[in-house]
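A protein chain is absent from this complex, but the other protein chains hold their places.
When the chains are written out, they are named A and B in that same order, and each has its own residue count from 1.
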Amino acid sequence: MISAYFIHLLILVGIYLILAISLQISIGFTGMLNLGHIAFFAIGAYTSALLVLNGFPFWLALLSAGIVAMVFGYALSLPIKKLKGDYLALATMGFSFVVYAVLLNWTELTRGPLGIPGIPKPSFLGINFSSNFSFLILILIITLVCYFLINRITNSPFGKVLESIRDDELASKTLGKNTSKAKSISLMVSAFFAGIAGSLYAHYITFIDPSSFTLMQLIPVLCIVIIGGLASMKGTLIATFIIVLLPEPLRFIGFPSSVVGPMRQIIYALFLLLILLYKPKGIYGKVEME
Amino acid sequence: MKKSWLKLLLIILIIALIINLTIFIPKQNQEKVKIGVIMPLTGFLANVGIDTKNAIDLSFSDLDASKDVELIYEDDACDSAKALTAYKKLVDVNKVNFIIGPFCGQSAMTILSSLNENKIITISPGAPDNELSKANDYFFRTRVPNKAETKKLIEFLNKEKIKKIAVYTAKNTFGQSYRDSLVNQLGNETKIVFEDGSSDYQTDFKTDILKIKEKNPQAVFLVPASRQQMGIFVKQLKELGFTPIILGGSVTEQQDLLDVAGNASEGIIYPYASPENLDIVKEYKEKYNKNPSMEVLNGYDAFSILYLAIKECKSDKECVRVKLNNLKDFNGTMGKISVDEFGDSQVELILKTIKNDQFIPYKD
Partner (left out) sequence: MSIIFQLLINGIIAGAIYALVASGFSLIYNTCKFVNFAHGAVVAFSAYIVYFFFSTLNFNFGFSVVFALLFASILGWAMNHFVYKRFRDRKASNSILLIASFGLLILIESLILILFGADVKTINYIQVTKGIEIFGAIITPLQIFIVVSSAVIFLALFLFMKKTKLGKAMRAVSNNKDVAEILGINSQTIYSWSFIIGSFIAGIAGILIGLEQNLEPTMGTNLIVKGFTAAIIGGVGNVYGAILGALLLGLAENFGIWYLPSGYKDAIAFIILFIFLLFKPKGLFGIKREGDREQ
């Protein structure tokens, strides 16, 4: 029997993996440094939670989470079309702050800081996924599907267009590609999968509140994308395991508990800096960040 | 060539990690009963979490519990996912039957359904959410429920015939649960003329104060997002020359407030338990060089109560649960504690105030 603790960690790996590969579409393949990605995660989580608690079936809530997030992805893509590099990063970061503020203050919809408790575990085709193991299977299936889909998208001709935008947008435009449209679609797809991840998160953790969806929560995901290597699905997979599982052995070593937390942060930060410095392509990456 | 070596190395690394997690588990000491503790040891409420941990440790050593019981601490940083991970690790790897914590509302709400499933007895010294009262049979609190505190304040409001009050409560579970308690219990004699709250990291309240001032309330009910916020708010109140009666929650009694606000904190009125056991307060101060606040002492009591039950019941969860449910007049640090039908602790409360940098009982 696999331990419940380990199943829990694997479930987290699954959720983070979907979140990370969805971010890869933006950063790795399209070259858009989207620091607001956590907002799509949040939107997916809240959409799914609210729908299920209002009587909608899980599968519908899951899809809606992706779709609603996708709509926001589209909405975000419009104003940032002309932005690049750090400006794009700051604008998308700003977007996530705005979403956070709305989640916190629109109490009629979201219950604000009190959050949404009692989110039920998924119920699907008559099966109730309430046990840890069954949830793990569900996550595994959904994660595989998402991985497969994103892989197909990025290997398709459309994916090549995205990569051309990342490498040299001007050249791509010159060759007649509608880069604005491509960037919009890229952000939409990225948001869709982040929304799916958000829904899974909400139904697993069973309680969500705005504090789970700030910029700070994006940092591990960003680390995964960079350390795994830009535009590398395999790299992202391995990096997710590393980032999610790496801090866990620290629990067992016996540092004084008040030091473990900041130590964990320091290790993340150092790891990130070292990878950026000495292996900026990440583990498997084909490109460096422009 | 190099790439495939790198790949191999990585795969080995991952396998090593996996093995690490499933096999490298500390040897289980079968004689001692294990208690897991979930506290914010990093992050936004780290200072409170660490203080509470110290209080629990103090109780542990005062009661000489090391021969029967082992404490295992995990950090949740007041984050839902981390709280759930800490919980799973404690229950599954360390096989604890009892947990002290979590401290934060969101962590408590997150592990609630798992608690029910695994039937883990949990005592929280801090979680403020009103919904946690009678959340399930296994969840207890040594924290006095907010409604008891607000009840005392409303008595004061009625007595002083205060007609207009402003409510400024932090935009987090802590502040909102206080706000809800107050609003639900407020009678018709007092009207809320202004309502808003601070964000977690806010440090500038000048415009909020201006808005409050404009509504001209006689009193302000103030529940900050953190210890330091209360001090800064009160300091800015004084600087802006606005002096309504300030009513706070039990968290008002902290050294941090005096440090930050100085004499601006004079006159704040708040409910507090009347500590019976001043020795413990002194002991804490000697050992950790600061006065323990009520939330911290709740941690002390949480351990004491749990230990008392465990001494008699050992690992028997049902036995402990019954004992906790029936706890009456236990000599806690804050007076006599009785557990009510909601799993909350009832303690006698009085009103206190700040005068000459001292926390003293409030007299008319």
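One rule holds in what follows: a contact is a pair of C-beta atoms (placed from the backbone, for glycine too) under 8 Å apart; a residue touches a chain by one contact, two chains touch by 3 or more.
Since the structure is predicted, the reported quantities are computational estimates derived from the model, not experimental observations.
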Options B:Glu155, B:Asp196 or B:Asp279, residue touching the unrepresented chain: B:Asp196
Selected residue (touches chain absent from view) among A:Phe56, A:Phe97, A:Phe133 or A:Phe148: A:Phe97
Residue among A:Leu53, A:Ile67, A:Leu83 or A:Leu246 that touches the chain left out of view: A:Leu83
Which of B:Ile50, B:Ala127 or B:Val339 contacts the chain that the document leaves out: B:Ile50
Residue ranges of chain B at the interface with the undisplayed chain: 42, 46-47, 50, 171, 196-199, 201-204, 206-208, 210-211, 214, 226-228, 231-232, 235, 238-241, 256, 259-264
Positions on chain A where the hidden chain makes contact: 33, 79-80, 82-87, 89-91, 94-95, 97-98, 100-102, 104-105, 219, 222, 226, 259, 261-263, 265-266, 268-270, 272-273, 276-277, 280, 288-290
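Please note the rule applied: only the chains that are shown with their structure count from here on.
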Centre-to-centre distance between chain B and chain A (centres being mean Cα positions), rounded to whole Å: 32
In the complex, chain A residues that touch chain B: 2-6, 8-9, 12, 104-105, 112-115, 117-118, 201, 205-209, 211-212, 238, 241-242, 245-246, 248-249, 251-252, 257-258, 260-262, 264-265, 283
Footprint of chain A on chain B - complex, ascending: 6, 10, 13-14, 17-18, 20-22, 24-26, 39, 41-43, 46, 50, 53, 73-75, 77-81, 84-85, 88-89, 91-93, 105-106, 109-110, 112-113, 129, 131, 170-173, 175-177, 199-200
